[in-house]
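Pasting a structure below so you can have a look.
Here the complex is missing a single protein chain, while all its other protein chains stay put.
Right after this comes chain A.
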Amino acid sequence: MSATAVHSLWTTAAVEPLNKIPAPHIEYTQLSPVLIVIGAAIISVLVEAFVPRKGRYVAQVFLSVLALAAAFAAVVALAAGGYGTTKAQIAAMGAIAVDGPALFLQGTILLASIVAIFTFAERRLDPADHGHKVDSFAAEAAAVPGSEQERAAVKAGFTTTEVFPLALFAIAGMLVFPAANDLLTLFVALEVFSLPLYLLCAVARRKRLMSQEAAVKYFLLGAFSSAFLLFGIALLYGYAGSVSYATIARVVDGAVVSVDPALADTMGNDVLLLIGFAMVLTGLLFKVGAVPFHMWTPDVYQGAPTPVTGFMAAATKVAAFGALLRLLYVVLPGLTWDWRPVMWGVAIVTMLGGAIVAITQTDIKRLLAYSSIAHAGFLLAGVIAATPSGISSVLFYLGAYSFVTIGAFAVVTLVRDAGGEATHLSKWAGLGRRSPLVAAVFAVFLLAFAGIPLTSGFSGKFAVFKAAADGGAGALVVVGVLSSAIAAFFYIRVIVLMFFSEPKADGPTVAVPSALTTLTITAGVVVTLVLGLAPQPFLDLANQASVFVR
């Protein structure tokens, strides 16, 4: 062997291979909503580190609201620029889709997040502690409940302003989730929004043991389900040799004819496709809280701080349904005949299960949790339609539902007794006599949940069921209407309890909120009524936004 050949065994020419790596091309304009929120989240961590404790609350609230408003403006600008319709495209080297459904859902998530952040920032519900205003979050989340350290933190007036950066990171993940255009981005976005939510669940000021318990349950079950999602992604990767949605869709359709003989066992093997797809679906259905993957919902909704519950219930559902729609409509149209029966079953048990179990609940937050399960079932009925009107009806329903949910949980934070929020239903008896306005507002939200005409709930349900019926799922609509009737029973029961029973002597009081929570609740009522009375412009918007880019 020559000297140079031996030498080349342990050396290599340095310059040439480096030149061959092309720099990725990133479309910063199209990705600006996500980038703004992530940037704000990072600045918000720096605020947490460097701004003195006194100024943090104001700085964090201001920064969060500003960033979310700016991101929403960016979404509107992109939509106005035609990225939702004619200029829909795939950005960031195939990782993120910029199209109608993505922009519509991102806008919904951002608006819902802004009003949810207002409830995070509310500091007038609890009386001041040692002369310091307090919010819904623990003085020091790391301190053991009831310990000397906790008392010292309360006395010093600490607050967990870390909730704002955590919420911003979660929102950033949620913005990417419905726009993810490959399975890796889907998984990373899922974790980016889940991990901050696990922490947010654990930081309640009152009932801290319950809050920590909710966090541990949510975390263990969430991690379990995301492991399923990841293994499903691995199997789909084995099936198609790529994690890009478009490539997988092509392999499913059989458009890739030349299969390497060495890969005959894996490439295009339907066993991998079906098992992998079932596991990915499990992960997504867990996030939307569909039966039989709903067991975490009531406990987490009950234990988490109520502002976090409202945020999570609305925004997670929007993001997860967006991802589910994209997966079913972009990746697996070739498998519609396989996934439809499965989703039929899931939708039926979700609608009936949520509605029936909700009847037995005695805690208002658990009741709303089961109601959210039932609503996941109604949304699944729209997903199953597998028609363009199915997509637009689900988009509309998500927009309507998220504001009702955040508003309803904001009202729950107002009804308080000595132990904090009075969530037991018996304590809500006679609330309508004591504070008619709050009870009336809550009644509006409950009627919207029930789907009574002239509220957004009715327009949403009508759109979803109509799409399902047109898509050939008539039986599903019958089940949906039946479970709506069951659900109406317990919503109306709460209204009857509030208005037609005698208030108890030791009943809860209704706290007078600051402008922040008032704004949230007002936004909820306004959206509920506007979408109920004049839904057509918004239905048209959802219609325009209902085409996925491939």
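Following the convention adopted for this analysis, contacts are C-beta pairs under 8 Å (C-beta built on N, C-alpha and C of every residue); 3 or more make two chains touch, one makes a residue touch a chain; residues count from 1.
In this section, contacts and distances are computed from a predicted model.
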{"item": "Chain excluded from display, named as in UniProt, from \"Inner-membrane translocator\", \"Spermidine/putrescine import ATP-binding protein PotA\", \"NADH-quinone oxidoreductase subunit K\" or \"Carbohydrate ABC transporter permease\"", "value": "\"NADH-quinone oxidoreductase subunit K\""}
{"item": "Sole contact to the chain not displayed, among A:I117, A:L199 or A:L541", "value": "A:L199"}
{"item": "Full-complex contact with the absent chain, from A:I26, A:V216 or A:A246", "value": "A:V216"}
{"item": "Where the missing chain touches chain A, by residue", "value": "141-142, 144-145, 184, 187-188, 191, 195, 198-199, 202, 208-210, 212-217, 219-220, 223-224, 227-228, 230-231, 233-235, 237-238, 241-243, 262-263, 265-267, 298-299, 302-303, 357, 360"}
